[in-house]
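Quick one: this structure, given as structure tokens, is what I'll be asking you about.
Just one protein chain is left out here, and the rest sit where they should.
Moving on, here comes chain A:
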Amino acid sequence: MLDIRNLTKRFGGLAAVNDVSVEFPANQINAIIGPNGAGKTTFFNLVAGAMAPTEGVIEYKGRNLAGEAPDAIARLGVARTFQTTMLFEESTVLDNLIVGHRLRTGSNLWDVIVNSRRLKADEKRCREKAAETLEFVGLSHIGHRYIADTSQEERKRVAFALALATDPELVLLDEPAGGVNPEETDGLINLIHKMVEHGVTVCLIEHKMDMIMRIADKIIVLDHGEKISEGTPDEVKNDPVVIEAYLGKEDAEA
């Protein structure tokens, strides 16, 4: 699904991501872990096109994404969520999701002014998609609620729904369980599994080690921008290099 070769991003003299090569197979949960400042979010930004890599190839479905614009990458089927959920506070949950399917529609200003048939069809599709993804993430009952009145976990789910509304094949989740309590985390884990069952490949960054170890099919570990380990949760957990990277810097469970 995603084949990354020699990916490098330098900011001046600092290499935030340094010569990382990794392959993420389709239809499974891939995780990227590492201490703070390891370059995880930069790595996501490179894949999603928010930043152009200094070097390297990001091959997605046989096509090199390196240097493509983020909106073009989104149209190719790569969706993402952000560490801080950004939503329209002054609007309802359902209302927030409608724009998610905009990239699959073609109505322009003229359609809007004359209220063309194409616009009506597009609006209908976007609303249906919004309702469908809301149902998928299990929030149909709060579709009418204002975002400002929703909980952190519900926001995370809305952010998932928004990403799913773009009809993605690969979803990049940046700390999907950040700021969410353990019980709610279990709910989000189920949701991530459900996404995979429906044919979406997931790639996530997370600090909650127990969660990662439970759900990831494949883990790569970044430290100082470099890949120091890769494999199944068990392989990574017992890798001395990983243990050193974590325990040498901060207390972590892994």
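Assume contacts are C-beta pairs under 8 Å (C-beta built on N, C-alpha and C of every residue); 3 or more make two chains touch, one makes a residue touch a chain; residues count from 1.
Basically, contacts and distances are computed from a predicted model.
Trainee: UniProt name of the unshown chain, from "RNA polymerase sigma-70 factor (ECF subfamily)", "Putative tricarboxylic transport membrane protein", "ABC transporter permease" or "Sulfur oxidation protein SoxY"?
Mentor: Options "RNA polymerase sigma-70 factor (ECF subfamily)", "Putative tricarboxylic transport membrane protein", "ABC transporter permease" or "Sulfur oxidation protein SoxY" considered; the missing chain's recorded name is "ABC transporter permease".
Trainee: With the missing chain put back, one of A:E128, A:D149, A:D210 or A:E235 would touch it. Which one?
Mentor: Of the candidates A:E128, A:D149, A:D210 or A:E235, A:D149 is in touch with the missing chain.
Trainee: Check each of A:T8, A:Q28 or A:T92 against the chain that is not shown and name the one that touches it.
Mentor: That would be A:T92, which touches the missing chain.
Trainee: Touching the hidden chain in the full complex, which residues of chain A are there? Just list them.
Mentor: Interface residues of chain A facing the absent chain: 48-50, 69-72, 74-75, 79-80, 82, 86-88, 90-92, 94-95, 98-100, 102-103, 105, 107-109, 112-113, 115, 119, 122-123, 126, 141-146, 148-149, 162-163, 166.
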